[in-house]
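Then we have chain A:
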Amino acid sequence: GGGGDEKKQAEGEKAATGGDTIKIGFLGAKTGGHAAYGVETLKGIKMAVEDINTAGGLLGKKIEIVEEDHGSKVSEGTTVTQKLITRDKVVAIIGDPTTGITKAAAPIAQQNKVVLLSAGAVGPGVVEIGDYIYRDVLLNSVGAPAVTKYLNEKLGWKKVVVVTSMNNDFSVGLTDLFKEALIENKMEIVGEQSIQDGDQNFAAQVTAIKDKNADGIIFTGYYTEGALFMKEVRKQGLKSVLVGGDGLMSDVFLKMGAEAVEGSMFFCGFAVDETKSSDKTKKFIEAYKAGNNGVQPDYFSVQGYDAVMLIADAIKAANSDDPEKFRVELAKTKNWEGVSGTITFDESREPIKSPVYLLEVKEGKLAVKDTIEVK
Partner candidate 1 sequence: MSKTILEMDNVTIRFGGLTAVDSVDMKIEEGTIRALIGPNGAGKSTIFNLITGIYPPSSGEIRFRGTLINGYKPHLITELGIARTFQNIRLFSEMTVLDNVKIGRHCRTKAGFLGALLRGPGVKAEERAITEESMEALKILELDHKADELAKNLPYGEQRRLEIARAMASNPKLILLDEPAAGMNPQEKQTLMSMIRKIQDKGLTIFLVEHDMKFVMNLSDRIMVLDYGRKIAAGSPAEIKSNPAVIAAYLGKEVG
Partner candidate 2 sequence: MDSIFSMFLNDYYIQVLTMLGIYLIAALGLNLITGVTGQLSFGHAAFLSIGAYTSAIISLKLQLPFVVALLAAGLMTAIWGILLGYPTLRLTGDYLGIATLGFGEIVRVVFLNMKITGGALGLAGIPRSTSLTMVIILVFITILAMFRLENSRFGRSLIAIREDEIAAEAMGINITKTKITAFALGTFFAGVGGGLYAHLIQYLNPQDFGFVKSFDFLAFIVLGGLGSIPGAILGTTVLTLAPEFLRFVADYRMMIYGLLMVFMMIVRPRGLLGGVKLSRLFAKKKVQTTGTSASGGAN
Partner candidate 3 sequence: MLEINDIHVSYGAIRALKGVSCQVDQGEIVALIGANGAGKTTTLRTISGLIRPYTGTISYKGQDIIKLPPHQIVNLGLSQVPEGRRVFTRMTVLENLEMGAYSRNDKANIKLDIKKVFERFPRLEERKGQLSGTLSGGEQQMLAMGRALMSRPTLLLLDEPSMGLAPMLVQEIFSIIQEINQSGTTILLVEQNAHMALSIANRAYVLETGEVVLSGAAQDLANDPQVQKAYLGE
């Protein structure tokens, strides 16, 4: 642990003496298989930083983002975390967008007493690593039961097919939660298929579920595979709609899926519907679109944005950029309104986002189908 305090001082030349910026690290992939998530998260982070800095900064200082790529490798993820902490002296790290690398990075942050806030890790066992570890996601354990109940009670679904992306921890975790909820609601799983992130061809899986007569498809993976899967579903002439988690929330889903994803539904912590969104969300979406050729933001960018804002608000509240102090304020976050939804950290520091929105693709756009309150 803290054996390196003097050396930290000696090393940190600029960072320690200057003190005119507050450094926040970005941990994520800009290359390799997870690059899409990292790059999107970073976009949101940068927008937030710009908003704060143009509004005069934080505690009179500007926020500076130190971005590092780990190439989607766990081992490099830990190295990057070490670097951000010891070389760059960041007070907080935002990342990693995936649960796996977050779990590898979290013990290091915890040990060095630096706040780590993941803008994407939804899997189990993250915040348990220590009291410096946070996340601002909509927990699947909140979303999945809510949506399942809705499917059963409001839409009258009885039989479903479940599709999981086997090498995606988000998907594997979400499938487990959906299955529990399905049992609870006495719904039947008539078929199960697995895919992998990065797959492009789903002909075999779709053919295999074709004659199952399911009411719908529960798809727990991410947007690219979701869109391509639905393309294949339509190509094979199947009419079912797809239901999934917020991993589907991306412009890619809409663009790549086109007509095929029409009617697809997923849960999400915030509304992107132009009529129902909060002002904050609306503003963010406008700003994001303006900077990205009219593309809609996804789950990673909004949460990246909120991650910075959450930390900034905690620093403001603590009136200090010392992680030991502002993490206490962070833990107290209640009914905090962000662009990705309304967040409360419960006593175990897990984020609770309420209400949960069920979004539906309608005429190529996202619309709020229903709003589900959770406790």
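The rule is simple: a residue touches a chain if its C-beta (ideal position, glycine included) is under 8 Å from a C-beta of that chain, and two chains touch if they have at least 3 such contacts; residues count from 1.
Here is how the candidates were picked: all candidates are chains of the complex that A comes from, given by their letters.
Everything numeric here is computed off the predicted structure, so don't read it as measured data.
S.K.: Pick the candidate that touches chain A in this complex from 1, 2 or 3.
M.R.: In this complex, the candidate that touches chain A is number 2.
S.K.: For the complex, give me every residue of chain A touching candidate 2.
M.R.: Of all residues in chain A, those touching candidate 2 are 3-4, 7-8, 11, 30-31, 33, 67-69, 71, 73-76, 78-79, 82-83, 85-87, 99-101, 103-104, 107, 112, 123-125, 129, 166-169, 171-173.
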